[in-house]
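This is the structure I have questions about; it appears just below.
As you look at this complex, bear in mind that one protein chain is not there, while each of the others sits in place.
We just call them A, B and C in the order they show up, numbering each chain from 1.
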Amino acid sequence: MDFNDTPEQAAFRGEVRAWLADNAEPRKDRPSVSRRLDAEEGLILAKKWQNVKAEAGYACRHWPVEHGGQGRPMIETIIYDQEEASFDVPTGFFGIGLGMCGPIMAKYATEEQQARYIPPMIRGQEVWCQLFSEPAAGSDVAGLRTRCHRDGDDWVVNGQKVWTSGAHYSDYGILVARHDSSLPKHKGLTFFFIDMKSPGIDIKPIKQINGGSNFNEVFFTNVRVPDSQRLGAIGEGWQVAIATLMNERLAVGDAPPPDFREVMKLAASCLLDGKPALEDSAVREKIADWYVESMGMKHTKARTLTALSQGRIPGPENSIGKVISASKLQNVSSFGADLMDMGGVVTDPSLMPAAALFQQSYLYSPGLRIAGGTDEILRNIIAERVLGLPGEIRVDRDVPYSDIPTGS
Amino acid sequence: MDFNDTPEQAAFRGEVRAWLADNAEPRKDRPSVSRRLDAEEGLILAKKWQNVKAEAGYACRHWPVEHGGQGRPMIETIIYDQEEASFDVPTGFFGIGLGMCGPIMAKYATEEQQARYIPPMIRGQEVWCQLFSEPAAGSDVAGLRTRCHRDGDDWVVNGQKVWTSGAHYSDYGILVARHDSSLPKHKGLTFFFIDMKSPGIDIKPIKQINGGSNFNEVFFTNVRVPDSQRLGAIGEGWQVAIATLMNERLAVGDAPPPDFREVMKLAASCLLDGKPALEDSAVREKIADWYVESMGMKHTKARTLTALSQGRIPGPENSIGKVISASKLQNVSSFGADLMDMGGVVTDPSLMPAAALFQQSYLYSPGLRIAGGTDEILRNIIAERVLGLPGEIRVDRDVPYSDIPTGS
Amino acid sequence: MNFDFSDAQKALKQQTRGFLRAACDTTVPRRVLENADEPYAGELWQQICANESLGIAIPEEYGGIGFGYLELCVVAEELGRAIAPVPFSSSVYLATEAVLLGGSEDQKQALLPKLAAGEAIGTFALSEGPGQATEANLQTTLKNGRLSGTKVPVPDGDVADFCVVVARDGNGASLAVVDLGADGVSREQVDTLDPSRSNARITFDGAEAELLGESGQGWQLKNRVFDRAAVLFAMEQLGGADACLEMAIGYAKGRYAFGRPIGSFQAIKHKLADMYIKNELARANCYYGAWALSTDAPELPVAAAAARVAAIQAFHFASKENIQTHGGIGFTWESDCHLYYRRAKLLALSIGSERVWKDRLVSGLQEEAA
Partner (left out) sequence: MNFDFSDAQKALKQQTRGFLRAACDTTVPRRVLENADEPYAGELWQQICANESLGIAIPEEYGGIGFGYLELCVVAEELGRAIAPVPFSSSVYLATEAVLLGGSEDQKQALLPKLAAGEAIGTFALSEGPGQATEANLQTTLKNGRLSGTKVPVPDGDVADFCVVVARDGNGASLAVVDLGADGVSREQVDTLDPSRSNARITFDGAEAELLGESGQGWQLKNRVFDRAAVLFAMEQLGGADACLEMAIGYAKGRYAFGRPIGSFQAIKHKLADMYIKNELARANCYYGAWALSTDAPELPVAAAAARVAAIQAFHFASKENIQTHGGIGFTWESDCHLYYRRAKLLALSIGSERVWKDRLVSGLQEEAA
């Protein structure tokens, strides 16, 4: 065991650090540039920065050269990301494109399409989104209802998608739709990439319970998509979607703070019965629990990085991350508010410890337990794919889609 | 709301109290008579006491007069039991007979059989047991394999039952067996009462993980049962069994100590970091949690008693009792041992607080989460029968029993 | 043994539920939540006044209808179920109880009839910002009948007519009544997790105030008020928790995934069973607390704490797992899930958090054992 870089990795890290020092500002103890700006300004700056990175060869460094990457080992991309995290650079718009759409284009699109679409994606010139979930197809993605039918060289799409992050600023999107309802649900799906500026696409932001709007509803009314933008064979949409979702699960990041650190800080300044809450054993036990969870996830990631660094494929251990971190965020938030006792309901940042971070995350955290796979679906996945337990009894597997009970 | 007796109830309570004072010793701060004696002696004394109670009209007071009861309201039986709990009387052998077998005999046996079997049951002269569970049919009781076939006026039973409490000292038992494997599982069952001294019955005690043996395996080899001892029609065994199990769930008692009281006592005498553990806030929070659960169950029972006292049928609220109390016992036990720190593993009663009660219940409590319905089955029952949620998808409902997958 | 509400109390409950179903469906708390200009639902408050609900537990001699606390508990449970956006808890559970327990005859005569009629809204101010308020760390002072200091959050402090304030004077903690329209009082709405119930930050700058109860006995008096209020808050929380369970059951039955209702999956079934279990534990403890409140039993401090702890736990769990049961839609503003999730936290922190009440509970058990 050795937490140090190899000489080669250390050299690369030094190079990156130097380049970042020349090209960006170190992070300071204030909101990051992305949080200081509104989304529109943020997007402009983020596109610029992504282009600078790409020019220097640091964007998607592990992607093949012909796609605009450098064909270097994955660990170099990770080292770059680790170093970039110490700098205050504008980010946050390209995760879905680079994490999900790029890899799927690389696998299924023609060479010409790859040459056309992937380089601008890497350079931040074109933003991509993902159109899978529907109002009646959340955990059960394959139950989706959006229809498509062939019309000449085109397909015509009608229906509704939901939970599409970035739909309103995206140039392109990947989409799965149902071309045949008489086939079993997983067999009647076909996959496309689409131009988000196509006529017939209507985008509405969704207001979340915390008041923010990170997601959209997207409505399709006779939207025409050329057959050349089909990815995979007709009826092979589910396999393509599954490959994409696998990429999504790898891309899921850490939960945002507060975590045990913020609770410790709060508990040091809060009094309980006249003594600092940090001396209270019930508080200490909670901090220890969350520390163990946080470090467990951190070191689990280190195991994954080790595998990547050695050119191996990571094991299933990463699957536990979101199950743990989403609930932890909700519990930490609630606990932090409770430590503030009767005053814990106030959300005015100017009046509150940590600028009301605990209160904000109390409202935000329920979404983390749902987005990207609910707690329940993730436990199913761990049980079936990692532990090898048998699947659910399925009533919807071998019948025509149109015969599956929907309750309506 | 009024926790006092009605004048009539108060009069009855006074009468009972006086009678008990004349006929029994008050409970003292030492193990009860049943715990001081071995099972054989205990049984002899318990039979005597049950007979004394019955002669005085206090045994099964709410049962009809023709069965040996007094035809009085249920609340009088409860008042008697409440008062008896303050006296050190030998009990513990008649719960299954009076709680499950008696009511089912009263519903399904002939008048002659009722006259023959119920009065000696009430008087403690004959002990009954229940033979439902099997090695391959635990939570799925209806999956049982014990076979019976008709031979002249008799039925011949072969197979194995398990988890039968008191089989070795019982005179009679109730039994459900499969008469036809070509029918769906719930339809091929028939119900009997049997003489436990019949030839071909072989009883072996089961040793539990705590070293005790409260249960038995019972093997049946060509055991003959007269058709006259069939309860319900041929093929109606499941309905009879279900009616019996309903009685069982009402009869499930409180979990034994330790509870919050014992934790408080322990915490008052144990030091943590040099101070009484009872001053430690993590300990106090646990005590509060368990107090709330205990009182919640106690007051829930009071709601049930109120319904019985008013001649109404209790609601479903009692179903929560075992789910809560079994896990609580396991958690309290584990916590108590932890409070004793490195010394908490010792089981020698002479060296340990509460005579090693916490250690004993650590080993005993896992059984409570399983016996009489596992945590999982009970949550299913609450969800389906109380909350009205839809049932599981069933693959074993409408196919011949012999076609149901068994994994072997 | 009669551990049940009377037929008349049950009828009152049904009647209140029917009234609130008509007058306060979830569009009403949502409207208040979304409009900063509407601190509470005025027309609903008028109807509640007209129903004489404010004076249920106030003796007739002071303008109330003198029913009793079991009746008040029944109404509280229904207001909680409806997540009613009105200053009922501040005015009835806190201000009224404080005056009843600590007020002089003159104060009772002056304040109670107005509270009973809804002519005045009262509230109670303890908290002085994030962190547990204790007798030792009180910053607000009462000197020569003048209050100075800042209280935040004060529930309904922006709309109340008067406030009972916990302050420090020469003898320790004391309670004082202050007219919120008086000179030296400034107040502003403060944002909270649940904007359907308004809260204020109130600054006293030498505002005239009148002692309520004995000087130096304010902390004990506050504890007695909070013990009584704890039962009533717990009843509201119980009602809210039940509403969440009903909502979750309804959704789980009607929402299909993988060709079957999601309520047929054990993960959902057992989640809702756990919700039911917590709600039943809360109900049993709440009803016992209601009995102890109504009879002023010596068991009240422990019974109130147990009701409060159980109800906090039940509503917290039910409101968050109701969102989870709904999945994505539960995280949207349009869904009603968040109305309960917000209210659960607001009520959980009113009159002190779970840990404070757990500590009081165990202290009470120690006193009983001593």
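Of note:
As a convention for this text, a contact is a pair of C-beta atoms (placed from the backbone, for glycine too) under 8 Å apart; a residue touches a chain by one contact, two chains touch by 3 or more.
Computed from a prediction, not measured in an experiment: that's the story for all the values here.
The chain we do not see here touches A, B, C in the full complex.
When the missing chain is restored to the complex, the residue among A:L45, A:L278 or A:L351 that touches it is A:L278. Of the candidate positions B:L37, B:I203, B:L308 or B:V346, contact with the hidden chain is made by B:V346. Contact with the omitted chain, checked across B:I206, B:A233 or B:M246, is made by B:I206.
Checked against the full complex, the one of A:S309, A:S333 or A:Q359 touching the unshown chain is A:S309.
Interface residues of chain C facing the missing partner chain: 265-267, 270.
By the touch rule set out above, chain B reaches the unshown chain at residues 133, 135-136, 138-140, 143, 162-163, 206-209, 211, 270-274, 282, 330, 334, 337-348, 351-353, 359, 362-363, 366-367, 369-371, 374-376, 379-380, 392, 394-396, 399, 404-408.
Interface residues of chain A facing the missing partner chain: 1-5, 9, 75, 264, 278, 281, 284-285, 287-289, 291-293, 295-300, 302-303, 305-307, 309-310, 317, 320, 323-324, 376, 379-380, 382-384, 386-393.
The rule we apply is simple: only the chains that are shown with their structure count from here on.
Of all chains, B has its CA centroid at the greatest distance from the CA centroid of chain A. Centres computed as Cα averages put chain A at a distance of 40 Å from chain C. With touch defined as above, residues shared between interfaces to two or more other chains in chain A number as follows: 272, 282, 395. Shown for chain C are the residues that touch two or more other chains, namely 260-261, 268, 355, 359.
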